[in-house]
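All protein chains but one are shown in place.
Then we have chain A:
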Amino acid sequence: MSLVSGPGVAGNTSSLPNEIQLAISAHVSYIQSLDTRRDELEYWLTEHLRMNGLYWGLTSLHLLGRPDALPRHETIAFVLSCQKDSGGFGAASGHDAHLLSTVSAVQILVMVDAIDELDSKGKGSEGGKGGVELVGNYIAALQDRMTGTFRGDEFGEEDTRFIYAGFNALSLLHLLHLVDVPLAVLFIESCANFDGGYGVAPGAESHSGQIFTCLAALTIAGRIDMVNKDKLGRWLSERQVEAGGLNGRPEKLEDVCYSWWVAASLTMIGKLHWIDGDKLAKFILSCQDTENGGIADRAGDMVDVFHTVFGLAGLSLLGWEGLEPVDPVYCMPKKITERVLGTRV
């Protein structure tokens, strides 16, 4: 439902006042405006991200304390309109099912407390139930039972992101038992590198985004003990650059989205204090468009809802006043994951 990028522009650091504030109401209006831009070509060119975009936008609104700022009924109707007969969800109506849009669909339905509606109105539901199980079966069938890893869809692309996506959605649906968790954990272990990080596949370079997905999957599996926390904490803390922002790999540029991938990873291993939170917060705030809302990858660039949610989630991890606390594993409000999963240690 929401547009993914543009049109706003992030601020220029030099013109910002010393005490920068989070532009809460501008961000809320920005997200609300995203689905009204059908007269822009960009809206149509980003249709393949619509389901993810809705998850990013809705999560942003929850963190901003405005969970009802998008119409609930339309949200549910949109999500269900993207479901295929297999049980999986596509990015938009008419798009093929993929694990990445399926996990977003589940997260959205959990956030608007509509899993019951999925069960009674989704594909595969009979006599008012069965919808949830079909989604679970779709995801479980994507696991390779020989290696433990997950494919993104029927064409077989494999990536540690997909293990996380599978675990995330299945655990929210209380269906994690449908897959071989220990085998997937072994696969993640085989992706570990000497620097304590994880890559997309065995042999691949450590990457902060991939590290986040591996740590979150291990946390859901109850196996965060497998991580070399000191080594990884050191590598992750070195992602912070002088400007305060974080990068994804050594000697790359900082980018607001790593405020989430790196800071959430540090949180999961208990080492968020190994970076300078104040400087990170200032960096994120400097990337806002304070007038029209939205956050960009870096100050002066175009804003989009992807960087908006990960900037806000990063600020939430840092305990920014006025934001709802975020769950570092699910990137959803803690209140909601606690409602669904109970209080986790």
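One rule holds in what follows: a residue touches a chain if its C-beta (ideal position, glycine included) is under 8 Å from a C-beta of that chain, and two chains touch if they have at least 3 such contacts; residues count from 1.
We take it that contacts and distances are computed from a predicted model.
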| item | value |
| --- | --- |
| UniProt protein name of the chain not shown, from "S-adenosyl-L-methionine-dependent methyltransferase", "E2 ubiquitin-conjugating enzyme", "Geranylgeranyl transferase type-2 subunit alpha" or "Trafficking protein particle complex subunit BET3" | "Geranylgeranyl transferase type-2 subunit alpha" |
| Which residue of A:G90, A:G136, A:G166 or A:P328 touches the chain not shown here | A:G90 |
| Omitted-chain contact residue, chosen from A:D116, A:E205 or A:E338 | A:E205 |
| Absent-chain interface as seen on chain A, which is shown | 4-7, 9-10, 39-41, 44-49, 90-91, 94-96, 98, 153, 155-157, 193-195, 200-201, 203-207, 233-235, 237-238, 240, 242, 249-253, 255, 257, 271, 273-276, 279, 296-298, 300-302, 304-307 |
